[in-house]
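One protein chain omitted, others in place.
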Amino acid sequence: MTVVHRSPAPHVVIVGGGGTGGALALDLALRGLRVTLVERGEITSGTTGRHHGLLHSGARYAVNDPESAAECIQENQLLRRVAPGSFEENDGLFVGLDEEDMAYGEKLFAACGETGIPARWLSAAEALRLEPNLNPALKGAIQVPDATFDAMRLPLRWFATAKAHGALIQPFCEVTSLIVHDKCVTGVRGRDHRTERDFEISADIVVNASGPWAEKVAAMAGVDVPIQPSPGVLLALRGRFCNMVINRMHKSGDGDIVVPQRALSIVGTSSWIVDDPDDLGVPEDHVQKMYEEGAKLIPAVRSAPFRQAWSAARPLIGSRGAATGRELSRTFKCFDHMERDGVEGFVTISGGKGTTARAMAETTADVVCRKLGVDAPCRTRDTVLLPHTAYYTA
Amino acid sequence: MSERAVTPARQAPPRGRRRGVLGWLDVRGRRLGGWAFILNRVTGLGVLFYLYLHLIVLSQLAAGPSSWNALLNWFLNPIFLVLDVVLLAGLLIHGLNGIRLTLVEFGLVVSRQKALLLAFGTVGVIVLLIGALRFLSDVGAK
Amino acid sequence: MGETVTFRVHRYKQGDAAPHQDTFQVETEPRTTVLDALTAIRRTQDPSLTLRHSCFHASCGTCAMKVNGREVLACVTNVRELGTAEVVVEPLENAPLVSDLVVEMAPFFARYNAIDRPLVRESELVPGAQRAPGVERALRYEDCIECGICVSVCPIAGTDPDYLGPAALAAADRVREEPRGRDLPFVLSLADDPHGVWRCHAAFECTEACPSNVDPAGHIMQLRRALIGGRLRRLFAPRAEVGR
Partner (left out) sequence: MAGRADESGALSAPGERPVRWAPEERDTLPGVGWGWQAVTGALVLVLVTLHMIANHFVVKGGLRDYQEVIAYITNPVILPLETLFLVVVSWHGLLGLRAVIFDFGLSVRAERIVTRVLLGVWVVTVLYGLTLLAILVTHP
């Protein structure tokens, strides 16, 4: 049976079922648009689900990337309101292990003040009372409102709520080409791997929210986006060593964070660059680095039983030829390809991080609505999300 | 605003997939407690079958001493004594597992349930050996 | 370093008359997991292979499947440690099949929704750790990762489609232990059903198979004890109930 929708609401197709795509599906659905999201595999199977689950306070970026830091603290506070019950709200510590760290700590503390991140200096003894497994040689610590979330279950709440507002979420539907007429993208073609049958969906706007795959999807429309897949190795160890998120009090480096997760501890992360986000690998020396650096923060890391090591590809915005990805900003960018490349009906959102997925979606939805002439305000700032289980049962 | 169409939504309902009773025959990956579950059902059915057989045989008592005693001689045949051992094994498995289930399912001995299972298994084997010796010694006792 | 392993993978697409198995050869490294192998198959041999995965470290619970007949999380199942020249990969049991290795989780989560256990708990935090200033309650995620393995191994779920199941019953017992504002009498009434706790037959397969130390069978038995205790109290001291 063929069902032709003749609704006046414009139809947006989102390519990519990560956190950004989910938040965008919700944002657009709440603004009254018709939304179809297609994802190659299971929802959150790309970068989103492999995240360590840190809800950034923004302190990590406060010194070098105040723009990202401000985004983070704003989203941090907002997400706790719209997704209650999805966070371990135990705060985080930046731990100083030597005089160099402590000097960085002074800059960090000041930068937190400037970007509006609540921060508090703790003595070594105070920090050890909060987290007895910390390296006892620490010099001091700064408490910041970091939190943790489940890298899959928080985004699922966007998907669940989007579905409840009429968005059609289609996992296992791989986009193989974009339908382009006269420099105008009018839909997507692909294959539903549940049935192994081809599909074709027409759209008023196609949004490319495929994270590190953004370059590949954009190429289907003949445009280039400067996305650099930059993977990092993460290490999961058996045993919960801390309740708070433990960060190293120095500029961003390898193995400088320990995130508690249920009865596991996650040590992250490293950074390098690849061309194919599907083929990452787990370099052995990076794993060893996680043990070494993680043990500097929490000595128990060194002898903790191994659970798994894996890689996740960040979708960083930058020019080709970056060395490690560390020098690239963690902020996000929305490309309207009409303005940039003269291709109508096609928008790419990329960059960013788990904490700012909702803000990325809001910015993108603003662009989409402006292009479609839809005048509707963003409602994801105050719409309390359905539980993640509703994604499966809705 | 231009009108566009979404492709029709079509999906066959997911295919039902459940282990079912035949799944009892799939031994891959089964652990001790799973075996206890299957054996409990199998021995239960076996013992129930025996119960009705037994009740039917007992009707010979109503027919008087001669027919009953004739039957007795027949039952002293070693084949029946071996079957008696099988019956005892079934009763032991079902009975001991029943005690285990009752204890565990009332919320007792839950944390040590595996030790309990192993202990009962050991007891069962010992009693079975004693019973088998007792029964099979009847082969010569006739 | 490379070592070739044969994977026999369960295949099914909606509309197929019956499932079948496809064979793939995969080069493995010492770290290669079953999930790595399956994603490699999808990348280099057959893009139509469908499977669920997300976190790659036993935290999301999506990549539960049967490997050589036993339910595991593919992401933490090392191929070489399996020690078999051929690895058979099948979807979970006791759940509707969507395609290939993907099962429909809606019935599972329908049960979870009914119980409505909070996702974060207030117990089993780091021993000796104090709460940070400004933190009202220290929290951590519940252990259950909702992978469906317990339901797949359960002999009762294998024959009773209405069984509430190990995961949901364990969640109900977590509500009993820490109600956190939930409607405990309602949750107990769901568990106290012919298809609830009383259906469990103590095979403990769920507890043995659980990849996240939830001990569903133990929770079911604790729940039974609490329900039996409640009944006995009502029997012997009916007045005492009135005040509650």
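Note that the chains take the letters A, B and C in the order they are written out, and that residue 1 is the start of every chain.
What we mean here is this: a contact is a pair of C-beta atoms (placed from the backbone, for glycine too) under 8 Å apart; a residue touches a chain by one contact, two chains touch by 3 or more.
Keep in mind that this is a model prediction, so the values were computed, not measured.
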Of C:Val103, C:Ala168, C:Val187 or C:Ile220, the residue in touch with the unshown chain: C:Ala168
Positions on chain B where the hidden chain makes contact: 2-11, 13, 18, 20-21, 41, 44-45, 47-48, 51-52, 55, 58-59, 61-62, 64-65, 68-69, 72, 75-76, 81, 84, 88, 91, 95, 98-99, 101-102, 105-106, 134-135, 138, 141-142
Touch residues of chain C, complete complex, unshown partner: 14, 104, 106-107, 110-111, 113-114, 159-162, 164, 168, 190, 193-195, 198-199
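Note that only the chains that are shown with their structure count from here on.
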Between chain B and chain A, distance of the C-alpha-averaged centres to the nearest whole Å: 54
Centre-of-Cα separation between chain C and chain B, whole angstrom: 29
Multi-chain contact sites of chain B, meaning residues that touch two or more partners: 11-12
Residues of chain A whose C-beta touches two or more other chains: 194-195
Touching residues on chain A, where the partner in the complex is chain C: 41-45, 48-50, 53, 85-91, 120, 129-133, 143, 150-153, 172, 174, 191, 193-196, 234, 236, 240-244, 260-264, 266, 278-279, 282, 284, 307-310, 312, 387-390, 392-393
Complex contacts: residues of chain C adjacent to chain B: 12, 14-15, 19, 66, 68-71, 91, 93-98, 103-104, 153, 155, 157-159, 161, 200-205, 208-209, 217-218, 221-222, 224-226, 228
Residue ranges of chain C in contact with chain A within the complex: 13-15, 31, 33, 39, 43, 47-60, 62, 75-76, 98-100, 102, 105-106, 108-110, 112-113, 116, 118-120, 124-136, 138-143, 145-146, 212-213
